[in-house]
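Note that one protein chain of the assembly has been removed; the remaining protein chains are unaltered in position.
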Amino acid sequence: MTFFRQAGAIFWKDILVEFRTKDALTSMLLFGLLVILMFHFAFEPDSLETERYGPGLLWMTFVFAGILGMNRAFAAERENDSLQALKLAPISWGAIFLGKMLANLLFMLLAETAMLACFALFFNFDLLPRLGWMSAITLLGTLGFASVGTILAAVSMNTRMSDVMLPILLLPIALPVVVGAVESTAAIFTDPPGEALGFWVKFLVVFNIIFVTLPLLLFEFILEE
Amino acid sequence: MASSSPVVRLENVEKWFGRTSALAGVNLAVRSGEFLIFLGRNGSGKSTLLRVVARIVKPNCGTVEVCGIDVLRHPEAGRERLGFVAHSSFLYRNLTATENLRFFAALYHLESPADRIREALRWVGLEGSAHRQVQGFSRGMQQRLSIARATLHDPEVLLLDEPFSGLDLEAAELLGAWLEGFVARGKTVLMATHDLEQGLKGARRWAFVERGRIAEEVTTGSDVEARERYKRFLKERRRDVL
Partner (left out) sequence: MSALATITFTAMLASLYLVFLYAPTETTMGEVQRIFYFHVSSAWTSFLAIFVVFIYSVRFLATRNRDLDTKALSAAEVGAVFSTMVLVSGPLWAKPVWGIWWTWDARLTSAFVLWLIYLGYLTLRRLVESPEQRARLCAVFGVLGAVDAPIVYMSTRWFRTQHPQPVIAGGEGSGLDPQMRLVLYLTFLAFVLLFFYLWRLRCDLERTQEAVESLERQAQLREAS
């Protein structure tokens, strides 16, 4: 129980810090909007093409903005060397991972909600009737991405070119989550929602189980010196 | 005040990073209530030594015990009894003093944290700034808050790594006085510094660290004498190098 309480303390601290600076949220949101804008000019999709390419474009936007957010994940700790203080505390280091991961997840979800609304607006996506499924898929996809992203952000933080290292490590590992998310999103736009939907949602769940547990177990090895 | 079993004990501790040897066989026993200062040049290994005690650096071999606990096997239990103050404050700039302490109180699972926080702020003289964001603090104030953070959970042993760097004279004197008060309460202090001017007061034991080993120790005399001994020690070493 203390494990979750410790993770909770770190989660709330991250929320509080972000609330003061709004660094991660604003950068993710702005970047996401810029990407959406660029997609419009790059592809100029008509309504049929939007249905075909929409899910892919949407998740690419999420991924790009997400990478930005992940890079900031440990930025605050790096600034004040406060990761040292966390390491010195009598807490399980896995709790540090869980707290940070959930905070990252929350920030990404907030930014994604705004981006989704803009996407639906600009590309005339008929989102409202499918909101329930869309939310579930966004949650599942972002959870996997946030989990892998958080642990790899911790890994990259120890390298010389940490900002560049993160996408190099993250994208290959997160690929299945992106595939699953794109396929699920595409499935809910076919009328009626294809049976592929059930399959890909299950896929996302399995991926999340594996790739939330693994980082939790591996995290302490990253913090040691 | 001093008991027989050591409160910090290192035995044959070695640590190397690839080609460089940071600690080359350290043996140390510190009794409760002692104020021990590690003196040494940059790169001599004093920082690594402190961090091994705090178990954020894992030694390649050797035993480390804090209050009788094998820190290598039970790191969390060991950390409960330690406080660490370093050159960086470990504080979150965008949070207030109180919010910072509240966070650390949660990490150390303290009961009645509000009281402890108030007490800690009063003790380091920062009650007036309890609700100011840390980024507005001077270096001296940050260091004081850092001490409040490190002692919030009432640790047995306080580890300080170059705490005087960057402090002005007044802040340094305040820190020195505070340290003496801390030791007077029966706590143990291990401090690493290469600053000869400040902070040697109050200590009763000085260990000169060189190339990952404790080369010499001074346990008698005043801090003035210890200072002289250390200057002589450095001169001798310089001759060897040349």
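Labels A and B are assigned to the chains in the order they are written; within every chain, residues are numbered from 1.
Basically, a contact is a pair of C-beta atoms (placed from the backbone, for glycine too) under 8 Å apart; a residue touches a chain by one contact, two chains touch by 3 or more.
Being a predicted model, the structure only gives us computed values, none of them experimental.
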| item | value |
| --- | --- |
| Per the touch definition above, residue among A:L37, A:A117, A:L131 or A:I210 touching the missing chain | A:I210 |
| Contact with the hidden chain (one of A:M60, A:A75, A:I173 or A:V205) | A:I173 |
| Sole residue of A:L29, A:L58, A:V148 or A:V212 that reaches the chain not shown, by the stated touch rule | A:V148 |
| Residues in subunit A touching the chain absent from view | 148, 151-152, 155, 158-161, 165, 168-169, 171-173, 175-176, 179-180, 183, 186, 196, 199, 203, 207, 210-211, 214-215, 218, 221-222, 224-225 |
| Absent chain, residues of subunit B that touch it | 16-21, 24, 210-211, 213 |
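Simple rule for what comes next: only the chains that are shown with their structure count from here on.
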| item | value |
| --- | --- |
| Subunit A-subunit B separation of Cα centroids, rounded to whole Å | 39 |
| Sites on subunit A touched by subunit B in the complex | 2, 5-6, 9-10, 12-13, 16-17, 20-21, 76, 79-82, 84-92, 224-225 |
| Contact set on subunit B toward subunit A in their complex | 51, 54, 56-58, 76-77, 79-80, 82, 84, 86, 88-95, 99, 103-104, 106-109, 133, 149 |
